[in-house]
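Dumping the structure here so I can ask a few things about it.
Missing here is one protein chain; the remaining ones are kept as they sit in the complex.
Each chain carries a letter (A and B) given by its place in the written order, and its residues are counted from 1.
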Amino acid sequence: MGGEAVLQAVDVSKRFGGLTAVDGVSLDVHAGTLTGIIGPNGAGKTTLFNVLAGFYPPTSGRVLLRGQDITELPAHERSCRGLARTFQITRTLARLTVAENLLLGPRDQLGERALFAIFARPLVEEQEAATRERVDETLRAFGLDHLRDAYAGSLSGGQRKLLELARALMTDPSVVLLDEPVAGVNPTLARDLLDRIDRLRGERGITFVLVEHDLETVFSRCDPVVVLAGGKKVCEGPPKSVQEDTRVLEAYLGG
Amino acid sequence: MRRAPRSLPDTAAPRKRRVPGARWIRPVAPAPPAAGAWPASAAPPAGSPPAGVSRVADLSLLPQLLVNGLVIGSILAIAGIGLSLVYGILKLANFAHGDLVILGAFLAFLFAVPLSGALEASGAAVGASLLAFLLLDLLWLKRLGLGERLVLLALGAPLVALGAFLVAGGRGGTGTTDLVLVQVTLLSAVFSVAALLAMDRLMWRPLRRKQATLLSLVIVSIGVSLVVRNGLQMAFGTGNRSFDRPTAVSPEVFGVLISEAQQAALVATVVVFLAVHLFLSRTRTGKAMRAMADNLELARISGVDVNREVMHVWVLCGLLTALSGVLLALINNNVMHVNMGLALLLPLFASVILGGIGSPYGAMAGGFVVGIAMKTAGLWIGTRYEVAAALIVLIAVLLLRPQGIFGGRVA
Partner (left out) sequence: MRPPDAAGPRLLAAGRSIASGAAALLRWPLRLFEGREGREWRTVVLTLLIVFALMAALGSVGAVSTGVVVNFLVGLAITACIFSLLALGLQVQFGHGGILNFGLIAFAGLAAYVMGILWRHAGRGLADAIAADAALQAAVLAVVAAAAAVFAAPVAGLAVERFRPRAPTRLKRLAVLAAAGAAAASAVSLFLPLGVTQSRDAVILLGILLGIGAAVGLAFVFAMPAIRLREDYLAIVTLGAAELLEAFYRNEIWLTGGTEGILNLHNPITERALSNDAWQGFVDALDPNLRAVPLAQLLIAFLLVLYFFLLFEALIRSPWGRVLRAIREDDTVASAMGKDVNRFRLQALVLGGIAIAVAGILIALRTSTIFPGTYERQLTFSTWVALVVGGVANNKGVFAGAAIVLVALPELARNLRVLEEFGLQNIVGPGQGVAAGLILILFMMYRPHGLVGRKEELLFGR
């Protein structure tokens, strides 16, 4: 743990009309960690998440990725810089195959540029072949290779969760934001997902941030844990100290 | 417009009057407008710069143009209410709306032809009032039993007919007199409503049940537009048709020329505004409509019978399109042409979006703004490009405030 802060929220606030969803939250996420963000309903977790992911701009404050200010950048630009996200309700691209879902991931695909696709076909095919190999590897690693050519819309719930994660990984991220990754998922699969996340942290040094309701998961796997309530950060720290912090209890019970 | 018909000279020769700007009055029958041409370029209403000539802004014309703008704005306002409600409540961007307006005009024309003459007029009064009572029933009266309804009709209709006959009877008049005009407008309204209700039952309701997207509804409405417009063309031809009325005479009021038809349009708008306002604020149906425009699901949960109210929306829509269609023809020197509907479409949408989708008040305000913008812009860009003004207003609204003036939700 430790090392430089790869993702930072600096005094981020988000107001919707009269409602302040996030109020002056500052957060430093360090490389290689698995940070868990928890809090009661309406605490602003999802809003903060979406601000970090770039789906709406904050009313005030900044977001920094590896020291660079990305506050003004739209979502797709953030992805290009190595910030990936998953969705709570899995959003598979139903009418594309599983393989195609993953093939979308890698950045800098020449074939995605219209001019190249039209005029430099051989070059595109060459790169595509390499990309396909990478996709096959990932599919094998996730145990989805038998579903390679199935339509993503035909996958079961658990398979979709795996696909979400695999797809995020294909973009070569340095930071992955996970939106309730184990919500409504059976314990075996949940464990599988979390084990994979741990492995990815260790092998590839990817940093993970997750928003979760399942406190057991968070306290057993995450370090640090951040607690939000009423839009403000209530406390932050290693799971043990957060668990014992009375403010956290108040936040959940009082509100 | 509700005056008893005067004895008019038989010919349509207008009285030439010594007024400033008199040279702009063109009494001859206008040439058929090019497909899609805005009505004004077919027969410029009393007092307007010659089409497409003056690039130098002649500001002395401004008051006249403002009035013309208000007049056309009133048409847009009346027609826009229906469009706005349908758009807001049913999520249907009705690309056929302009054609429905002109359908109203042509239906009136269709009935006007045989109805000239006092005797026939009174006879039609019976029929029209019968139908009008049915409409009333649909909208306001509680569910009466069939017997009660028939009694009501049996008593009320002859009374109305008698009244009409007393007013009109004996006093001859050829052509489409004011009285006939009122009656054919009513008839047109009734048939327009019937057509819209049929369309809802056959098309819109099944599509709603299939949860069709905004886009599919737009495309279907394009189909409707094609059918209505081309159907009218098949029935009435590609040329101009006109009500058999004398050419507009434009008395001067405070330095601007306003024909009687234009005055009628303005008065009608005020009446419609009051009626719609009362309807929306006092009646149960009206309040239900406002609730549905605001939040359909909430309204449904609050006990609004959505299917019935949707029917009412179409009824209101039909009444307004028929009225605005007839008025449109009237201010256009009694001339109508099948492509006028399509030419209206952009200004109508501009008005509705400017005012805020789902808000009838917004539609009215928007209508006036767009109407005035179009006519006054004509000073600089020429009357042939008036549509550009509507487009500019639309784009400005979409860029700056997509929810419109009265719209609450973000687009």
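Everything that follows uses one rule, which is that a contact is a pair of C-beta atoms (placed from the backbone, for glycine too) under 8 Å apart; a residue touches a chain by one contact, two chains touch by 3 or more.
Given the structure is predicted, the values throughout are model-derived calculations rather than measurements.
Chemist: Among B:235, B:253, B:271 or B:298, which residue is in touch with the absent chain?
Modeler: With B:235, B:253, B:271 or B:298 as choices, the missing chain is touched by B:235.
Chemist: Which residue from A:100, A:136 or A:245 sits in contact with the chain not drawn here?
Modeler: Counting the whole complex, the residue in contact with the absent chain is A:100.
Chemist: In terms of residues, what is the contact footprint of the unshown chain on subunit A?
Modeler: Here the touching residues of subunit A are 53, 55, 74-77, 79-80, 84-85, 87, 91, 93-96, 100, 103-105, 107, 109-114, 117-126, 128, 167, 171.
Chemist: Touching the absent chain: which residues on subunit B qualify?
Modeler: 34-36, 52, 93, 95, 203, 206-207, 210-216, 218-220, 222-231, 233-238, 342, 345-346, 349, 353, 382, 384-385, 387-388, 390-391, 394-395, 398-399, 402, 411
The working rule: only the chains that are shown with their structure count from here on.
Chemist: What is the distance in Å between the mean C-alpha positions of subunit A and subunit B?
Modeler: From the centre of subunit A to the centre of subunit B is 55 Å.
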